[in-house]
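Quick one: this structure, given as structure tokens, is what I'll be asking you about.
With one protein chain removed, the remaining protein chains of the complex are shown where they sit.
Which chain is which? They are A, B and C, in the order written, and residues in each are numbered from 1.
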């Protein structure tokens, strides 16, 4: 079953300069926190560097050579992202991150379209970024929030979906859970939401880096994601929106670049996508994200997915023997139904202590509530340890995690 | 009068890699568009590079070594910016740019505090980014906009300031005009606005890069600026806000990191400054901006200002002989009252044509409305050409501009 | 780019043909390039499906104004249907060599406005109330 192409993974690893640097204790860096942010390949770092060293200039209004090149590369990056998700270029709006993308919809669509009788349907799996904006919109508009429940394995319970969808004006749902790796079966949910007449927003922050995602096939109105989790730089993210719905929305942030004409007393606005991009864009990082998308395409999203599935299967296999000693793994244990996230607790070792002990071995994991406090409280976990996988991880990384768990057991005298 | 320290400028130039690259026509790059965006010194590019190559990790919740380093450097960058503007660290909120900073205030303070009887006072000099947000707030709240007029030289007319300030709830004003370089005499305006009980926001996008600015001395409530115009990277900006007013404001964007506790139905929010920073921050570029601020400090803001004043004086001296041939220079012609911006038109050569011809000589200037359309219309200019100066410019750059103007005159058979 | 500004371009810029307004325009359109502020208005007098007369107005750089001026000369007497289908070749032929990609939008502004006037006239604008 395990058929990891080691040569390819080694080539991938060589593309990530940080992975060649030992920790201050001289350990190999075993990076298992890609769900928080991914590492960056040379091509991405170099694309940013090249912009600043060779053609840094403000875009869109510049007549001179480097300004023209900056504009071209910036808009080419948008086209690359559009192609990657199968959307039109005008449907790709740059934001800082997934969070800003969701807030843009909350302000520009939510406040306009939701009222006291309306229902926002979301799920118990949501990251704070796809929950708190809707709480605030609900407070401001009088709309109410409703939740698709999650079962003990962190999978959504869809039996009562038809009832839950009654009167729903907005479905705001995650594609993949960052805490448990659950892949939400959107293909079962979206057609019903469409039939119920709901507008659909998907939080794709954890999906885009790991799965091939096609906007036209998914048929969503909005899809939000962040560059930094998909090998791209920090500070750049994307809101995809269907053209018609974006056209109908008022602008969000106002200022330079998003206008058509300004008089002292009133203004008219630019075409898509610029209508939603006020002020000087994050030019360098948009170009960096374009490079990241090309890099992912060169690996092939099918390879990315199968590599993670194989690693996940290997990890579950290696972790299983620790169960009798108190290792609890949360979420769907099935690599078919989950992305590369392993959320766990080991006996009475608190997740933060686990993370500190693993750190001494160079193993980087995340501990805490993973910005899903309500899910944690529902499940009765005060914190979990989370190891998450990506393109540069290997079986050796999983082995290092296991050794770290053994060390933690020794430290805690289990 | 001209006492430019050539050795120091040459050392500065050596810090900017882009300035060593000739254009595709083999010309020296003469970058005179720093008011649009500045070039970046090696220390800034390297700081970003180093983050990605050595310690890229998500911040605040990470226990492991590189996450701790990322958090430290990110918060250290905030502290550097706070020191640079003489503010407390909690008063420095990261945004994408000046535009987002102003919009944050428009949404979180403006929509809460302005109503139909309220007046927003701004000026005729404003960049769209400090005008359009207030037009939208006025539309939503019923507040009205009022303008401090500008005279023909682009200086504000303050005779009737007392009358203009009557009933004003918000003064939203630029510190330096990006189109004309006018330095607005805030020291005359702010005390009166305070006395009138107005809340005060200053758009410092063109001031912070060029002048020593001290938040405590200025006594403003909000001050907005962008990193990319002050030697920093694109994608990062700052909203300074007085602590008490920020504390009283509701959050703007909602999501991860800005919360204290989240339940499915309600949330409470984090302390300053994080309450206003939702989602993963632009970590790399915040660190890059920290490096830019240190670099500016190493030059000394006094030197920055005097270097620009001397260059500006030299430029006016060299440009004067062209006046009889139809060169019109706009704005205050006084290096004491202006920052390093030269806005002009030459006979009937349209600004865009001028920019194209200068480009063939490697001279980069901006042409158009400079995101100040209402000012352009008031002045009756359809476009102006704008050359803007910064730390790496020299008399040789001014000479190249003059030669470019001569060439344009030849091309247009003047 | 500097070789773009030949005598006939400067002449069209300084002495635009068909400049001004029509007493009776059967079709018109106006647009602005939001990035640089160049603005052009085209007014057409259409008789029997043919452009009998045309005027343009607006402001902007030599490229946008000279291109528009030359375009008005090219389309006088042209069937409206044909004008609606014009490709950018006509502008490139008119202005000749030397236009840089950054300035292409300037050159095409007049054509864009002409086409939207023509298409609007053919298809009928949606009722504006």
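Here is the rule we go by: a residue touches a chain if its C-beta (ideal position, glycine included) is under 8 Å from a C-beta of that chain, and two chains touch if they have at least 3 such contacts.
Since the structure is predicted, the reported quantities are computational estimates derived from the model, not experimental observations.
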Problem - Chains shown that the absent chain touches, full complex - result: A, B
Completion exercise
Given A:338, A:373 or A:398, the residue that touches the chain left out of view is A:373
Completion exercise
Of the candidates A:9, A:258 or A:357, the residue in contact with the absent chain is A:357
Handout entry: Option from B:13, B:43 or B:68 whose C-beta touches the chain left out
Key = B:68
Completion exercise
Residues on chain B facing the left-out chain by the touch rule are 60-63, 67-68, 71-72, 259-261, 270-271
Fill in the blank from the handout: Missing-chain contacts on chain A, rising order, are 348-353, 356-357, 359-360, 367-369, 373, 376, 382-383, 407, 411-413
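Criterion: only the chains that are shown with their structure count from here on.
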Handout entry: Innermost chain, where centres are averages of C-alpha coordinates
Key = B
Problem - Cα-centroid distance, chain A relative to chain C, in whole angstrom - result: 47
Problem - Length of the line joining the C-alpha centres of chain B and chain C, rounded to whole Å - result: 37
Handout entry: Averaged-CA centre spacing for the pair chain B and chain A, given as whole angstrom
Key = 32
Exercise for the section: Check each residue of chain A and list the ones that touch at least two other chains. Expected result: 61-63, 67, 259, 261
Handout entry: Contacts with 2+ other chains: residues of chain C
Key = 35-36, 100, 102-103
